[in-house]
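With one protein chain held back, the other chains of the complex are shown just where they sit.
Right after this comes subunit A.
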């Protein structure tokens, strides 16, 4: 198993290098630039050229890329140009990571805790009222865009009922855990709904499939109880493909975090990314995208490891 993990870790290096090239190219190809943002629309062309020269933006792209990668490999992502001038990029990002990580993990846990039982109940009660209710809820959850859901939730809870905790903002959990959870309540619902719906639908169809398998028939013929068959025999098999969806869905969650943080005015990395793109702060954009890509790669690795744990066929074939 450790060999497998090591192999996968080595394989992730070229992936991340590739990501860095693409991001670097895209960012520099976008029109405008940090200098124009700094100087404003009425800037003097001569001044722009001079500052670009000072910032090294006039050098060939491959040289700039080389320098950036060289520094990045040593953990130095430079200082911010336009978002927080002079502050190291790493500091800016690290400061905002806890919020996004907390938001994502809470959304993920909530979604899984709701979706897995919902999917199981839906499958066991196929074509009964509980199933219909769960399926309608899931379909709605997938169909509603999260930014819209967020706005509606704000309108109901903040505008209509004026709940003080519904007005956005973020208090770190180590400062005030209760306020922290209250503030994240609506964002978690916003971010988790579509994700949860996706998992529930997948879980339902996988459960329907496993419940009709011969090994379930065998277990029943041996006198094993229905509850044990559903929760043990069928669920463990059904979870194998669902774990993939959960892992891949983490990407969707990151996407959603950008919108959710913007709607609820949460100072996380999603909001930072929007700000950095707006202000052409290349260094922040590059570092952030690389960070998000790493999360992706490691989530996929985690899925594969989990897969091997759930499915003995993979565990043994791997070696």
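Keep in mind that, in the parts below, contacts are C-beta pairs under 8 Å (C-beta built on N, C-alpha and C of every residue); 3 or more make two chains touch, one makes a residue touch a chain; residues count from 1.
The definition used in the following text is that contacts and distances are computed from a predicted model.
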Checklist entry - One chain isn't displayed here; going by UniProt, is it "SpoVR family protein", "Phenylalanine--tRNA ligase beta subunit", "YeaH/YhbH family protein" or "Putative dipeptides/oligopeptides ABC transporter ATP-binding protein"? => result "Putative dipeptides/oligopeptides ABC transporter ATP-binding protein"
Checklist outcome for this item: Missing-chain contact among A:50, A:213 or A:265 belongs to A:213
Item to check | Hidden partner chain, touching residue among A:7, A:132 or A:236 | outcome: A:236
Checklist entry - So that we can see where the missing chain sits, which residues of subunit A does it touch? => result 213-215, 217-226, 233, 236-237, 240, 310-313, 316
